[in-house]
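The structure under discussion appears below in the form of structure tokens.
With one protein chain withheld, the remaining protein chains of the complex are depicted in position.
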Amino acid sequence: MRNQILALGEVMMRLEVPHFQKLKQSRTLAYSFSGTGVNVLSGLSHLGHEVALVSSLPNNPLGDAAISYIQSLGISTSYVIQQGNYIGMYFLEKGYGLRPSTVTYTNRLESSFCQSVITDYDLDDIFTHAKAIHICGISLAISSSVRNLVFSFAEEAKRRGVQIVFDCNYRPKLWKNGELAKPWYERMLSLADICFMTEKDAIGILEMQTTGTTRQEQIEDLIPRVIQQYQIQTIAGTIRTVMSIEEHQLQGFLWQNNSITYSKPYYFKVLERIGGGDGFASGLLHGILSQYPPHKMIEFATAAGVYAHTTCGDSPIATIDDIYMLMNNESVELDR
Amino acid sequence: MRNQILALGEVMMRLEVPHFQKLKQSRTLAYSFSGTGVNVLSGLSHLGHEVALVSSLPNNPLGDAAISYIQSLGISTSYVIQQGNYIGMYFLEKGYGLRPSTVTYTNRLESSFCQSVITDYDLDDIFTHAKAIHICGISLAISSSVRNLVFSFAEEAKRRGVQIVFDCNYRPKLWKNGELAKPWYERMLSLADICFMTEKDAIGILEMQTTGTTRQEQIEDLIPRVIQQYQIQTIAGTIRTVMSIEEHQLQGFLWQNNSITYSKPYYFKVLERIGGGDGFASGLLHGILSQYPPHKMIEFATAAGVYAHTTCGDSPIATIDDIYMLMNNESVELDR
Amino acid sequence: MRNQILALGEVMMRLEVPHFQKLKQSRTLAYSFSGTGVNVLSGLSHLGHEVALVSSLPNNPLGDAAISYIQSLGISTSYVIQQGNYIGMYFLEKGYGLRPSTVTYTNRLESSFCQSVITDYDLDDIFTHAKAIHICGISLAISSSVRNLVFSFAEEAKRRGVQIVFDCNYRPKLWKNGELAKPWYERMLSLADICFMTEKDAIGILEMQTTGTTRQEQIEDLIPRVIQQYQIQTIAGTIRTVMSIEEHQLQGFLWQNNSITYSKPYYFKVLERIGGGDGFASGLLHGILSQYPPHKMIEFATAAGVYAHTTCGDSPIATIDDIYMLMNNESVELDR
Amino acid sequence: MRNQILALGEVMMRLEVPHFQKLKQSRTLAYSFSGTGVNVLSGLSHLGHEVALVSSLPNNPLGDAAISYIQSLGISTSYVIQQGNYIGMYFLEKGYGLRPSTVTYTNRLESSFCQSVITDYDLDDIFTHAKAIHICGISLAISSSVRNLVFSFAEEAKRRGVQIVFDCNYRPKLWKNGELAKPWYERMLSLADICFMTEKDAIGILEMQTTGTTRQEQIEDLIPRVIQQYQIQTIAGTIRTVMSIEEHQLQGFLWQNNSITYSKPYYFKVLERIGGGDGFASGLLHGILSQYPPHKMIEFATAAGVYAHTTCGDSPIATIDDIYMLMNNESVELDR
Amino acid sequence: MRNQILALGEVMMRLEVPHFQKLKQSRTLAYSFSGTGVNVLSGLSHLGHEVALVSSLPNNPLGDAAISYIQSLGISTSYVIQQGNYIGMYFLEKGYGLRPSTVTYTNRLESSFCQSVITDYDLDDIFTHAKAIHICGISLAISSSVRNLVFSFAEEAKRRGVQIVFDCNYRPKLWKNGELAKPWYERMLSLADICFMTEKDAIGILEMQTTGTTRQEQIEDLIPRVIQQYQIQTIAGTIRTVMSIEEHQLQGFLWQNNSITYSKPYYFKVLERIGGGDGFASGLLHGILSQYPPHKMIEFATAAGVYAHTTCGDSPIATIDDIYMLMNNESVELDR
Partner (left out) sequence: MRNQILALGEVMMRLEVPHFQKLKQSRTLAYSFSGTGVNVLSGLSHLGHEVALVSSLPNNPLGDAAISYIQSLGISTSYVIQQGNYIGMYFLEKGYGLRPSTVTYTNRLESSFCQSVITDYDLDDIFTHAKAIHICGISLAISSSVRNLVFSFAEEAKRRGVQIVFDCNYRPKLWKNGELAKPWYERMLSLADICFMTEKDAIGILEMQTTGTTRQEQIEDLIPRVIQQYQIQTIAGTIRTVMSIEEHQLQGFLWQNNSITYSKPYYFKVLERIGGGDGFASGLLHGILSQYPPHKMIEFATAAGVYAHTTCGDSPIATIDDIYMLMNNESVELDR
């Protein structure tokens, strides 16, 4: 029976300066391990699904620590190979009020994952129980070698009838110009069954044009055209409004079967900025796996995204009860 | 001269996950020791009163740590016996924004206090200097054995002319149904001189009915009926409005000598949710002991409750100056 | 194929006072989760074996945290059920020099595991891939209910041809007198294939007598008689000499195929007292699973036990390379 | 070439109770070293200027730690002498919501700096490269000896053509009455080229009177009169509105060449209350050194003041880019 | 009934750099409150005696924190007055191996205690229940004002029949020359009933001469002469041998009723250097209060001194059981 959810992607070490200090003010860091794939799988694991990461990590104390951490999230690391020398890292200085957070990356190109090639992986083993595989658009931007790896996996999944979940995760800074990103995104969209994107991706990556002026108008104009052109079953995304570094609003949308469904907008305080989108993605995939009706699905996914902003770390850890509580607007008063 | 304020009750160990993490995300806990009795006495001690706890703790490092901690709050532990094996504990995961806090209890039934019986205590010694004794309604819910202990103390206090202060502290989750709680609360209310309760307790525990629709109408209908029925001198309580986990409003009311007095409403940011009610109680008792007029008494008590939400830990530590400053709406600008 | 190593046993929360402080001196605790079964499986997992815990934990944040922690050690928690309310705990105050460490337990009897019964577990699922199951003698001492649970598992394992590994782990304080322990240990020894014990267990539990005066003489007299009487394949144990709280000596012995093999004695500094025996056990089981010759097996096991005393926490985390390095007396000089 | 900015003043050790606790609740403190001079120089150093502190510190581990810390801010300590025995200290308990912060000083009078006299310093060396020297009004209040020291430096600077920057920093609590402060402030204002003050200083220290009722009216009435009377080139200051301990508003004003310029008002969340004025001062001095036009100068200075409230510690550490970002109202959304 | 043990003396704040760092390397400090009087009383309190401190502390957060901390040690602070502005402090950098620890004091002369005079204290209240009062020789060195205070207390105690316990605690660095110390020590020795001193004090302070060459010979020559000259009941002290910063040896001696008794020598690892002498003193006073025979008394006292070196902080916290365990050379192996 095929019911395992896979994610392919890089694991990164996150090193965070505590107590709103800058790196030059502190002497200690808190660390954990994350990545789009890790985050989506963590979310799904905590919602009760069987999940496994496909990645590569160095065979040294950093790789060992990453594996132990990922296991603690309830993710199988059976398909994580250990080879190469390095792990990608990022340093996070949390902002406060009018001061934004900063993220400083180390060299990802030399990481064990980014140096790995398709033949390093045991595809038969990996796909044995797979129902779906999650792929992140950041991978497309890193290097042609990583791109090759990712497309090899996607095509192999297609061949084996495993569903492809693609999160556009477009980071313009990683691409020199739009022309470069477009063909690769188009190729991946043609393979994808489920896709996370917004109207901004349609405009920024796919160079689509719209006469819509509000975000809602643009979504309703562009997303169905993407659905049709690339033959995608489901597209979902969020409309985020940033009031301040601590206060955001989030509303989800879902396009499926020729119709759009919106969640209610959630206004909330942000404890953790990173990983909210992955919380949303894991909530939506849970909805699909649980065959929720569209309204419940997008409401659950958006609440999952919001909840992820209220817990520490990149990786979502909400349970179904946690998310229902939030969906249902229940009181936050302490229940003793 | 009898001027010592006693409190009878269980001491619990509080274990708090730091930095808004969940238990599964952290490796460290901050701990302290509290309980309704400890908290009310801590508040009174910091307001200048002589206070002593009546309780039982195990004769092991956990009991020793609890005693040391309680002493650090300015509470005498001369009447704390050391016997039995265990101490009740609770684990606190602090919520953030839309995510509520969670409290997980260990087994209280086996605690040194809950296993103790009236003959373990030296009543003559305990009541030598006592002016009043504080009793918490949670005790009534734990077991018939604890109930017996508490009523024995209350009746002994009555016999010796020591005032009884009773805080309803009704926790529906601890009672299987309302019928069970009612007779015990009625019996204790008949003994009590000063009582902390709200209209919710009158409805929920005493099954009283009211045609009032606002909280204020209900209070003004029900509380005088309670006063009359159980012959209580003073009833006080608070009306709490929860905007969000971090923002509450609190308004106090006091029913004494056939008339009700309200404090002004305080809107405030919440650092610590637990122990606010005990801050209010200690403020009110201070007002009674200091023979404040009703308006000053309820204003002081409400400010004490609010202040307790702005300091760390369950146990209030405000001084008289701190509370006056808050009552008088003085600026929070740093005074150098 | 049957190749999974199981361990049946209670998971306990360990709460440690940092920096050699006593509980009454500190405000923070470091916590982790352990237990004989967890420790032996952690050791085996880090040596490359597939392992799974059989236990029960509460369905609350404490249980969730325990499961996450156990997974981080590379142990499958597929066979851990979540029910009941409590988890056993112990508080550790680390000693220094002439001051011994202290351990304070909370009430284990009410723990989810100690309250669980055989019908709570899905035996068919649990034993599907099992090659061996590890059982700890502490379980026999807790209550008749836990004893029933453990014997049910042991007999079921026997029935299914799964090897039984039994660690005597005799704690006299948990038994009222030797007569009580003896029959249960005898019954378990009759079921066991591999057993961890010393001459002290033979004398203290089984009431065997010996004319040997040195520990070595007693071992060589008593252990073969135990082997013969209970038809055990392998018995192993250690001779520990405690110079001071920080300095121990350890020598392992192994009785197999009618002959005894000793490791060399290791003199070492102790960072962590708890879990050394479980390190030894995991090393020995690794030797058996890897079909090491006796000399290598006992040398490896003893080095594994020693290594466990040099790492933090109850659960061994040494790799094969770590242990070889120590067996081979390699320099500890930093290799850059 | 003369381009070094000096500041004369006391270095204090700041000891802060973590996590909003009170001193009696904690067991740990975070420490750093600051002072008006240190703060203004830190701000200037991070904006690219060459700066050096003129002060005295004890020749012991506290003095050594202070020097190391000040160097870490990019400030030269070549002109810091080491003599005497003590360093001034203050303990900070951070407030929360309605609870104000408290500052508790140790005895400053005995500090190395407050005991030093002009002949302890090598004036020729100190002024070799100096373009300007910053002096803080707090110095005038401490003792006649410190006052002598400060005036000796100011007059020496005047003699050598070094610009004098004077921050009134009037602390009424340090003066017994206004009469005492007035003559010393008048004497220093007569020496100053650039001055930080507000209408409150004109009224409170200089006993000037105004018919203005709003703060703006009073500023526009009083500041030009101060400019004229004491022949000051530039006066700047801020109008602070305190909504709550966490929320302030700040608007800067600048009087130069007979005309006043206001910055836009900034509404912001406050992480750190102390040192905001020094952030403003360093921003304004940067504007003067960079010959910014008045509007840009006051906007930059006010943004620098606001930014200083969003970083930890007394000493500003913003770069030019940080402040431009804030001036330009750029989004705080994470830029990855 | 007179059974309270008093101690008169200064409370100091101890600020310790963690993890063997120097002040210039760290950003955090651990703090506590101690002093010879506090330490001796803490030791006695943990051994079951009723104790109360006589001192003065500022009426500010530092004074409040000190009082809370002292209460946590089981010491009554009823006789601690709050007035003045400052508290003495010392910073501790712990040494390692060949690197010695360093202690840096702040200005004690201005402390609340050192500024207090005899009329600030309510002597009738203080001596109501007193059996004995402990006085520390350091007080004699600080200033003539503190000396006056201490002698006033000592003479008042003598007048009221309260025993005087005097610990020489001679610190040559605090005295300009021996001539100055001698008369004050002589005056105090004439008042003392019980005295802690060694042959070094007899030579260094009292300028006595001896032909003894070993420490033991010198003790046996000098101490009886001191006993006779000043009419002291009991003199006790320790012979410390420092092998390294982490390894000391301690042997106690007791001179009472014309005969000397030695404890066995204890060789031990040192966790905490400060307060060992106070542990010894509290052990000896416990022996006197419990009417132990001389051999048991000095053995208990020495073990108490040794034990104090194995626990964190200046203040002894050993129980009677802890010390018996150490006296009896029991195993430090973990007892589970």
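Labels A, B, C, D and E are assigned to the chains in the order they are written; within every chain, residues are numbered from 1.
In this section, a residue touches a chain if its C-beta (ideal position, glycine included) is under 8 Å from a C-beta of that chain, and two chains touch if they have at least 3 such contacts.
What you are looking at is a predicted structure, and each value in this text was computed from that prediction instead of being measured.
Enquirer: Kindly state which of the options D:31, D:69 or D:196 is in contact with the chain not pictured.
Expert: D:69
Enquirer: Where does subunit A touch the missing chain, residue by residue?
Expert: 15, 22-24, 27-32, 60-62, 64-65, 67-69, 85-86, 89, 91, 93, 102, 104, 106-107, 110
Enquirer: Under the stated touch rule, tell me which residues of subunit E contact the chain that is not displayed.
Expert: Against the missing chain, subunit E presents residues 19-22, 24-25, 95-101, 103, 171, 173, 242, 244-246, 273-274.
Enquirer: Contacts of subunit C with the missing chain: which residues?
Expert: 18, 72, 266, 268-271, 306-307, 309-313, 317, 322, 325-326, 330-336
As a convention for this text, only the chains that are shown with their structure count from here on.
Enquirer: Under the touch criterion given at the top, what is the topological distance in steps from subunit D to subunit E?
Expert: 1
Enquirer: Using only alpha carbons, which chain's centroid is the nearest to the whole structure's centroid?
Expert: Answer for the innermost chain: B.
Enquirer: Between subunit C and subunit D, what is the gap in Å from one C-alpha centre to the other?
Expert: Computed value for the inter-centroid distance: 63 Å.
Enquirer: Let me have the rounded angstrom distance from the C-alpha centre of subunit A over to the C-alpha centre of subunit B, please.
Expert: Centre-to-centre distance between subunit A and subunit B: 46 Å.
Enquirer: So which stretches of subunit D touch two or more other chains?
Expert: Counting only residues that touch two or more other chains, subunit D contributes 22, 24, 27.
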